[in-house]
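Every protein chain except one is present and positioned as in the full complex.
Labels run A and B following the written order; every chain starts at residue 1.
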Amino acid sequence: MTLQIESRTPALDDAGHPVEELVLNVGPSHPSTHGVGRMIVHLDGDVVVKVTPVIGYLHRGIEKMAENRTYLQIVPLTDRLDYVGSMYANWAYCRAVERLAGIRVPERAEYLRVIVCELQRIASHMMSIGSSAADTGAFSMFIYTFDVREGVVELFENLCGSRLTYNYVRPGGVSKDVPEGWTDDVLAFTGSLGPRLDELDRLFFGNTITRGRLKGVGVLSPEDAVAWGASGPAVRGSGVNWDLRQHRAYSVYPRMEFDVVVGERGDAYDRARVRLLECYESAKIIEQCIAQMRAGAIMTEGLPRLLAPPVGEAYDHIESARGSLGVYLVSDGSERPYRMKVRSPAFCNLALLPLLAVGHTLPDLVVILGSLDPVFGEVDR
Amino acid sequence: MTGFEQLQTRLAELSPKLYPLFSEEFGDAVIGVERSQLIETAEELRALGFDRLGMVTAIDRQEWFTLVYRVASRSLSAAVFLKTRVPREDAHLDSLCGVWPAANWQEREVFDLFGIVFDGHPDLRRILLPEDWVGYPLRKDYEDDRIIRRPDYI
Partner (left out) sequence: MNGFVWGLIVGLAAGLLIAIAALIGVWWERKVAAKIQMRLGPQEAGPAGLLQTLADTIKLVLKEDITPNQADEPIFRFAPFLVFVPCAAALAVVPFATGWAPFNIASSALFFLAVPALSVIGILLAGWSSRNTYASIGGVRGAAQMISYELPRTLSVLSLCLLAGSISTVGIRDAWRWWWIPLTAVGFLVYFIASIAELNRGPFDLPEAESELVAGYFADYSGIRWAIFMMVEYGGMVAASLFGAALFFGGGLGLPGALGAVVFVILACTLATVMIWVKWTFPRMRPDQLMGLAWKVLTPMALVQLLVVGAVIAWL
């Protein structure tokens, strides 16, 4: 596929000399595009004048595939949407199915869903902060955050056998109950999380060079954030106090006590820091869940294997690590959905990039892309 | 009063013109409009305080396409589905980019996958598929040799 890109016609600068833009292709195969993202950057010297993101390199047609699969078979497909956060991608889809079919999920399953979702949020944020740090050159930070993520991934491996794509949250509940001693392991993990996060905070966010790189870069105003349909930490960094877990509390979140972390200036530093501080809140939520969880069923009784919801449409959303992840399902009464649409937060957040990057330099562009935290599985579907 | 009824009454108080178009489907408030009234209704909603466009999508219903817009409002604590219909042979309608900037990429995606043209869109071109792709995959009559049909037995 060839894209016809031309440097815009040579103009004359103030002294009357011809000036031409440099068109740089930050290609799909690049260490810091967070996956397969491509940006066509028009540079005036070292300053970015225009950025055109080109996406679709990971488009697999998941929405089309979903039309030819049963409701249960679609769950592994949702794993691969936001592959850094499979648990909550599963959950958003399952909530839409449950709404469509009128299924009530048992309480223990809801608690388990919240626990795994918050653990997944910690893992996802660690990945995001780590790769942002690697983009700015602090490679050791990448390793440290992945060490924290390793703790989560090991817990998931003990729980459902998988390290990346879990297929755990199913319509009607969850697929397996927790193994013996798993909740103690989780509590040990969350207990050790606080000091480790403090250390990461001091190491990366306290560093003068990091501050110089991240502060004041990619400032997003709250009005723009809302107008462009963005959500999640990218928007909370600008001071917009909006978190679906508190303001549209679903599942067992109404029973949890936690703070919504909000930034001030809306630059890359605040967005990244919001992600770090959210991990503390997630640890709090997990501990409360484990304290409140009681024995019980983990899957709705009497659910047919071939789920065939009545004719209709339903939409449900959750707060994922990237923002408001929603699934819109249309049913025609059969066991396969007529239409599945995934409202992907990373896709909507990425639309902010051309707006934020103008006027910054090339290294800042990389930092801004990292702060928007795109995962291209979700952007492209 | 259910949440839906509360929403209905509040919206009725704020704008009597929108109320008669309401219908309830699965607990989400839905407004259905004709294609020609789309921009007007969108601007009304925007003025009421629905400042977040979350999702734009389309459903292929054989003779027509249904366009679904989900708009939300923090201040009103409400979300509403705005639906409209577009005939298959004449699949174009007004772009809502002027009302909500968030519509930009979302409408490009609908154009890319369904072939619905949005008049007035600043930059309508394919977003997920390559520029030289032929056809609109999410349409029900999309033919492609490379698609593997899964067997009907489960």
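In this text, a residue touches a chain if its C-beta (ideal position, glycine included) is under 8 Å from a C-beta of that chain, and two chains touch if they have at least 3 such contacts.
Predicted, not measured: the structure shown is a model, and the values here were computed from it.
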Touching partners, among the displayed chains, of the absent chain: A
Touch with the omitted chain, as defined above, among A:167, A:210 or A:231: A:210
Missing-partner contacts on chain A, residue numbers: 22, 24-25, 30-32, 46, 133-141, 143-144, 147, 203-204, 207, 209-210, 212-213, 361-364, 366
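We adopt the following convention: only the chains that are shown with their structure count from here on.
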Distance from chain B to chain A - Cα centre to Cα centre, in angstrom: 24
Partner chain B, residues of chain A touching it in the complex: 1, 3, 55-56, 59, 61, 63-64, 68-70, 99-100, 226-230, 242, 247, 306, 312-315, 317, 324, 326, 328, 330, 338-339, 341, 343, 347-348, 350-351, 380-381
Footprint of chain A on chain B - complex, ascending: 25-28, 51-55, 57, 59-60, 68, 70, 74, 77, 81, 100-102, 104-106, 109, 113, 126-132, 137-138, 149-150, 154
